[in-house]
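See below for the structure under consideration.
Note that this complex is displayed minus one protein chain, with the remaining chains in position.
Coming up: chain A.
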Amino acid sequence: MADVEVTKSLSGLLNGIAQMVYYNKREITEELLKNELYPEMPLEEFKALYEKMKGLVKSIATADMDHAQLEAFLTAQTKRQGGIGLSTEQAAALSRFWKSQRVRVRGSLLAQSRWEPSLRGLSWRVDLQTGDSYGNTVHRGPVALMELELGRDGQDSEFVCLEFDETKVNQVLKKMADIQESIDRIVCRT
């Protein structure tokens, strides 16, 4: 196979591995990847290639390697003897793959360790009560209605609706300033 072909197929394989392992694309399978990318290759050879690439991608992802670490790692891999080493084209393909996919893969890995539902979205409005079934309420003032969208990775959202008067909104805002201060302290240190 010409070099360009080798690289293209390998890039395709690496992307396919990412789709399966990190992006939850169930329609991508090992069989599909072989048929699409390496139809001529004997099955045993493909399996070996697949496992090798998958192993390398996982090592790189778990360590969240930066550019320097990646280069060192790939160089070490190319120097390995006896057929388990990488060719320079393969190393280049891995390097390109990681440059483009690092952020997304990292995001997916972080999400795997998030067990509480997370805040996905927020909508709100401010109302003014003019009347109700009991009596005069003009003196009550504006009311804020907030809808929080909460959900776990891969699951449907749950919506929580709350109402706040002005005093409450003020209190919440003050607490948020405290939270921000706390975050700023940490971010400066790391």
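The rule is short, and it goes like this: contacts are C-beta pairs under 8 Å (C-beta built on N, C-alpha and C of every residue); 3 or more make two chains touch, one makes a residue touch a chain; residues count from 1.
The rule is short, and it goes like this: contacts and distances are computed from a predicted model.
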Exercise for the section: Pick from "Protein MAK10 homolog", "adenine phosphoribosyltransferase", "Succinate--CoA ligase [GDP-forming] subunit beta, mitochondrial" or "COMM domain-containing protein 5" the UniProt protein name of the chain that isn't shown here. Expected result: "COMM domain-containing protein 5"
Fill in the blank from the handout: Where A:25, A:67 or A:168 are the choices, the one touching the absent chain is A:168
Problem - Touch list for chain A against the chain that is not drawn - result: 61-64, 106, 109-110, 112-114, 116-120, 122, 124, 126, 128-130, 132-138, 140-142, 144-146, 148, 150, 160-166, 168-173, 175-176, 179-180, 182-183, 186-187, 190
